[in-house]
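A single protein chain has been removed from this complex, and every other one stays in its place.
Here the chain labels run A, B and C in written order, and each chain numbers its own residues starting at 1.
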Amino acid sequence: MSDKLLEIKDFSVKFSTEYAEVFAVNHVNIEISSGESIGLVGETGAGKTTIALATLNLLSKNASVKGDILFKGNSVFSMSDKELRTMRGAKIAMIFQNPLTALNPVFTVGEQIAMVIRAHENVSRKEAMERAKELLNMVGIEKRRFKEYPNQFSGGMRQRVGIAASLACNPELLIADEPTTALDVTIQAQILELMKQLQQKYSTSLLMITHNLGIIAELCQKVAVMYAGTIIEYGTVKEVFSNPLHPYTKGLLNAIPKLEGERKRLEAIPGLIADPQNLPVGCKFEPRCTKCDDRCKEFMPSMVKINDNHYIACYAVN
Amino acid sequence: MGHFILRRFVQTLIVLFFVTIFAFFLIRLAPGNPAIMMLPDGAPESAVKEMEIKLGLDKPLYVQYYKYIKGIFTEDFGLSTAYKRSVGSIIRARFPYSAKLAIWSVLIGCVIAIPLGIIAGSRQGSATDFFAMMFALLGQSMSPVWLSVLNMLVFGVWLKWLPTTGTGSYKHYILPILTLAYPMAASIARIGRSGMIDTLSEDYITATYARGLSKFKVNWKYAFRNALVPIVTLVGIQMGSFLAGTIIVETVFGVAGIGQLLNIAVGNRDYALVQSLLLISSLCFVVINFIVDIINSFIDPRNKLN
Amino acid sequence: MNNSIIWKRMKRSPFFMVGLIVIMFLFVMVFIIPSFVHYKPTENNLMETFRSPDWLSKGLKGHVLGTDELGRDVFSRLLYGGRYSLMIAFIVVFLQIIIGTVLGIVAGFFGGIIDSIIMRLCEIVLAIPNLVLAIAIMAVMGKNLSNLIFVLTFAGWVDSCKVTRNNAEVVRSQDFVRASTALGATNSRIMFREILPNITTPIIILASQRFGFTILLEAALSFLNLGIQPPIPSWGNMISAGRSFMAIYPWLVFAPGIALMLCILAFNFIGDGLRDVLDPKRKM
Partner (left out) sequence: MIDKKNVLLQAKHLKKYFKLSRKSYLYAVDDISFEIESGKTLGLVGESGCGKSTIGNVVMRLIPQTDGELLYKGKDIFKVDKNESFELRKKMQIIFQDPYSSLNPRKTILQILSEAFVIQKVCSRNEIKKNVLELCDIVQIPHNLLNHYPHELDGGMRQVVGIARALSLNPDFIVCDEPVSSLDVSVQARIINLLMDIQKKRKISYLFISHDLSVVRHISHRVAVMYLGKMVEIADTDDIFRNTMHPYSIALLSAVPTIEKFGENKTRILLQGDVPSPINPEHGCRFVKRCWMTGPKCHTSEEPPFKEVESGHYVACFYAEKARMLMNEYTKNRGKINND
C-alpha cells in the first residue's frame, strides 16, 4: 500500500465521436498524498473534468483510456463493480459544477444525502436521515429544511447540499469540479471558507478543478496548469504564481485584470484555444507560443524539474 | 399545494364551460328542426308548433342555454329522438361497459409498456431497445380499424379461441381490450423510453453514480421517478380519451358501450344524444387530466410550485 | 448543421431510409400505376363478384387483388383509395401546419394575454377527443369532402400550435432576437425572419407524425362511413365494407388493412429518423 493516496500515471483519454477523435487528456501525471490539496487549473477543453470523472471510472462508453489511475495502489480501471461502488462516495467524493442540475429534482434534499449514507453503511432509514440533518446543519442549512426539494433552494444553498452529500461518509479524497463557478462572489467566498474549514477538520485531500487562478491561490498548496489535455507547469502555488516560467502560464497571469495596482493593457494570448480534435504533434501550445523552435514542433516536451517546488514541460525555458 | 389545485380546478371549469357552449351551438348547426324529428312524419303545423314550445325552442338562446346547463346538473340531457327515452338513462346504462374496457386496457398497457420502456431507455442500443422501438412503432401504426378487424379475423374466425361479438363472460372482453391496449402500450413504451434516455443524460445521474449507488438503484429508483412524469401525463390523456378509442372497437366487437352508442346516434341523426356523448367524453377527459396533474405534482414537485 | 451533413446522417439512419423507400414505393403505386390498371375503381361487374386475387398472372390486366361484393377491382380501388387518402392527408397536414405555426409563433412571441388566450383555445379543442369531435361535426354538418378536410384540420391543428409555441418561446428568449429588436426590427420581421427559421426542425418532425395521425383519423371516419363516401374508394370504407365478408373473402379486408398499416408505419419511420438526424445531440 503506497503512501500516495492517488497516482495518475501517464494518463490519456480519447473520445471517439461520430465525426472525429477527441484527445481530451494527453500523458498526465499527478500525485496526491493524504491531506494534500492540489489545484488543477486550465481553460475550457483542457481536460480537467475528464480527469475528475476518470478517477471515479465514470467516463462515457466512447472513451478509450491509456495509462492508469491508482487509488491507494490499486487501479480504478481494474476494480470490480462492487469495489468501485464502495470507493465512490465513501473514499473519493465529488462536487459538481452546476448546482441547478447536480441534484435530483424529484427527491427531497434530506433523501439525497441519506442515500449516500445508506449506500455505504447499512443503517436504518431513520438514522441515515438524522445524520443527513446533521450534515445539512454543518454546511449552514437549517435542519428542518431537509424535506424540501432542490428547486426551493438558491444556487449557493444547493451547492452546500452537494458538499454535504459528498462529505457524508468522510471521504479521503474530495474532487471539486469548478464548485463555485456558477455562484456569485459573496456566496463563493462562503463556500470556499466552508471547504477550507471542512478540509482542516477532516484532513481530506482535495483536487480542486477551476479556471479561476484566485481560488487556487486561496485554497491549494500545489497547482498544476493544464493546456490541451497536458500538464505544462506544476509546483507549489507560491512558486508558480510568483515565478511563472511556461509561456502559457505567464500569458494567463498577464491576461487577468487585477484588483489592485496599475491598470496597464492586458496581454492577450494570440491564436485560438487548442482544438482537441486536431492537436499539433509536438508541444500543444506551439501554435500560440512566441518562443517556440523546431524541437517544440516535433516532440512533446516532458516534465523537467527546476527545483523541488517547480516542474515545467517546455524546451525554450531550461 | 392548495393554490396549485385551486388554479388547475378553475382552469378545468373554464375549459368545461366552453365545451358546453361548443356542444350547445353544435346542435344548432344540425339541419332540420328537432321538433319535426320528434313527431311522426307529416305531423300538422300546429303539432310542430306545440312541440317546439314543449322543447322550449321558441325562447331566446341564452334561456335555452341556461335550461341546457341546468339539465346537465340534474342529469336531464333531454330526449333522444331515436329511442324516445331520456338520454341520461341510455348513457347510464351503457357507460360501465366502456369504462370497463378503458380501465382494463390502460392497466394492461401500463403493465406491459412501462417496464419495457424503462429497460429500453436504460440499455440504449441493446436488443430490448430495438424490440421496444419496433413494438412501439408497429403499435402506433396500427389503426384501431385495421387492428380490430385483424384480431377478430385471426383469433375469432380462424383460431376460434375467443368469441368475436357481444358481451357476456369475461372472454368477450379479451379481444376488444387487447385491441385497445396495444396502441396505448406502444405510445407508453415510447414515452417511457425517451423519458429514461433524457433523464440518464442529466448531471444528477452522474452525481448519483459518483456517490456509489448501483446501476439498478439508479435506473429503477432515481431515474425512474423522473421518467414517470411524462408517462403519467400520457396515461392521463389516453385514459381520458378512451371514448374515442372505444368507438371503433365497440362497433367491430359489438360491445354495448357508449362508443357504439355514438355510432348509432350518428346513424339515426339523434343530435341530442350526440351532443350529450360529446359532453360526457370531454368531461371524462378534463376530469381525468385534472387528477393526473395532481398525481404528477406529488411525483415532481417543480410544477406544483411555479 | 448544413445540408451535406444532414444528408450524410440521413443515409446512416435506418429508420429514415426504410421510411423513405416505402413512401416512394407507395407514391409510385398510388400516383403512377393506376393509369396502367385495366379496371376502373367504381366500375361494377356483377358477373364477377368475389373473384379471388390472381396476383400478377395476368400482369396488370387481370384482377390483381380479385374483386369485391359488387365485382369492382380491389387493386384499382386500393390505389385510387390510397390517392384520395394521401391527397387529403397532404392538404390537411399543410393546413394544420400553417394554422398551428402562425398561431404558435404569435403566442410564443407575444406571450402574456395573447399567449394564454391561444393556449386556452388549444385546451378547449383538446378537451374533446379527436375522433368524437370529428364524428360530431361530420354528423351535424354533412358528409362532403370539404367538411371532411375542415374536420380533420380542426381536430389536429392544436398539436402543431403547441409545439411551435413552445419552441418559439425558447427562441424568443435568445439574445439574437433581442439584438434584432435593438436594431429596430419590426415584430413581424423578427417572428418570420428570426424565429421561424430556427423552429423548422420540430415542425418538420411534427408534420411527418401528423401525416400518420390524419390518415388514421380519416380511415376511422370512413370506417364509420362519415369520411369518404362510397362509391369513392378509401381504405377505411373498404375495410368497413369488406368486414361482413371477411370470414370467406379475407383479401377484401387484408388489402386495405396492410396498405393502411404500411403507409402509417412509413411516415412514423420517417418521423423517428428525422428526429435522430436533425437533433445534433443525438449520436448517429
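Just so we're on the same page, contacts are C-beta pairs under 8 Å (C-beta built on N, C-alpha and C of every residue); 3 or more make two chains touch, one makes a residue touch a chain.
In this text, all values refer to a predicted model and were calculated from it rather than measured experimentally.
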| item | value |
| --- | --- |
| Which displayed chains the unshown chain touches | A, C |
| Residue of A:Glu21, A:Glu43, A:Asp68 or A:Glu148 in touch with the missing chain, whole complex considered | A:Glu43 |
| Sole residue of C:Leu56, C:Ile117 or C:Ala179 that reaches the chain not shown, by the stated touch rule | C:Ala179 |
| Absent-chain contact - pick from A:Leu40, A:Ile269, A:Cys289 or A:Ala313 | A:Ile269 |
| Missing-partner contacts on subunit C, residue numbers | 2, 174-176, 178-185, 189, 194, 197-198 |
| Interface residues of subunit A (partner: the chain not displayed) | 43-44, 154, 156-157, 184-190, 192-193, 211-218, 237-238, 241, 251-253, 255-261, 263, 265-269, 272-273 |
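Note that in this section only the chains that are shown with their structure count from here on.
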| item | value |
| --- | --- |
| Maximum centroid distance from subunit C, chain identifier (CA atoms) | A |
| Distance from the mean Cα position of subunit C to that of subunit B, given in whole angstrom | 22 |
| Per-residue overlap in subunit B, given as positions that touch at least 2 other chains | none |
| Residues of subunit A whose C-beta touches two or more other chains | none |
| Subunit C-facing residues of subunit B, complex | 11, 14-16, 18-19, 22, 26-27, 29-31, 133, 137-138, 140-146, 149-150, 152-153, 157, 240-241, 243-245, 247-248, 251-252, 262-263, 265-266, 269, 271, 274-275, 277-278, 281-282, 285-286 |
| Contact footprint of subunit B on subunit A as seen in their complex | 53, 56, 58, 81, 85-90, 93-94, 96, 98, 101-107, 115-116, 119-120, 149, 151-152, 162, 165-166, 168 |
| Residue ranges of subunit B touching subunit A (in the complex, touch as defined) | 202-204, 206-214, 217, 222, 225-226, 229, 299-302, 305 |
